[in-house]
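One chain of protein is taken out of this complex; the other chains stay put.
Entry: chain A
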């Protein structure tokens, strides 16, 4: 085919011959490949020219390779002898050759063959250039081959910067500025890596300056820690909003610093402090106490001791914790909490004593539950004493005793209780509680003692419609009459319905 090109007079003839044998495509391919193995630029060109000659359809593509100074004018020579030869092979070869020619230049001196180049890949070639500090050429090649920025230009620039930071003769400022100017907006540049390099070369100040350019504050943290700039690392971690990172720094600080300094550092960083507190709550209760102590947070200390008391099995230990809690609450001027805690201590002692005397398991119950248990097992006297000692409100005690006795179905005791003095909660609850425990017979006993306002309700509760009607009519209360009417069935309670309706109309007239 080469021959065809040179001896153009007979070209047409030969071309046709080759084409008839179906070998034209193969011939072109061989030419392109042969160009790859040729060291001489001129010969490469000759070989490559064959392609445009026979394949005008790729004229445009070839044109883009102007820089290789491959003449495309000769393309006019041939008509379209071969229309479907894939252009990629040709284009890639041209590009490869240009790269190879560039590195084969005596100033660079890497005499690679095309096969070697294909074997080692562009990446490796770039690496070699970087090792030889031929940064501009490496960048040119990356740009020419359109290597993605992240693997190409940015990577070279990073290497350049890492090299730059080792130039001892230049000042930190100059280097930092040069690097930031050159790297500018290049995608995927990790300033933290460059800073790491600077730090490894013993240039901590430069490293810190470089880190300032790092847009992701998270990336700055590990190096800052390595450089023992822990305070700065903590602020950067908080700035990043990444709480895992904050935890990383906090854990690091905890191991590195003495306790006092560590706490002081946290104190100035509320976000970190609250995160650390969270951690301590789950993992280190004692540290939590120290933290509160340092802050003189007596309220939290009080809460801490109360919580600690839950965990103690022995009464003495429990009471001791509670006493500490009382002291703290007093310091916090939280009278309510202090008083409540004192009462709890008193209750615990009472429970313990009773437990020993009566063998009834009580320790740890709330006051209410203690009372209920005592009433349930019939220790009425003790319940009474507890009620007085702890100034339980009358109403509450009455409700409590009422429900406790009803649950036990101790109707006799309940009646005695009801008669003991005037009920502060009235007698409707007695009726309702008895009904709830399916004892209408007992319930009825209390209906008569219910106040007039609640009488209708009481009668209805025990299912006494007549009684309810009497009460409502007596009070001439329209609303109550309607309530009863709504509960009557028109068939069975006919007479009653009539009576109520009459009363309702008179009540309405009034």
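The definition used in the following text is that a contact is a pair of C-beta atoms (placed from the backbone, for glycine too) under 8 Å apart; a residue touches a chain by one contact, two chains touch by 3 or more; residues count from 1.
Assume contacts and distances are computed from a predicted model.
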**Per UniProt record, name of the chain withheld from view ["Sodium/hydrogen exchanger", "VPS33B late endosome and lysosome associated", "Coatomer subunit beta" or "All-trans retinoic acid induced differentiation factor"]** = "VPS33B late endosome and lysosome associated"
**Among A:115, A:251 or A:274, the residue in touch with the chain that has been omitted** = A:274
**Complete:** Contact with the hidden chain, among A:242, A:384, A:409 or A:478, goes to A:242
**Message:** Which candidate, A:368, A:419, A:438 or A:487, sits in contact with the chain we can't see?
**Reply:** A:368
**Fill in**
Filtering A:133, A:259, A:395 or A:494 for touch with the omitted chain leaves A:395
**Hidden-chain contact residue, picked from the options A:403, A:439 or A:482** = A:403
**Residues belonging to chain A that touch the chain removed from view** = 241-243, 270-271, 274-275, 277-278, 281-283, 295, 299, 303, 306-307, 310-311, 336-337, 340-341, 343-344, 365-369, 390, 392-393, 395-396, 399-400, 403, 425
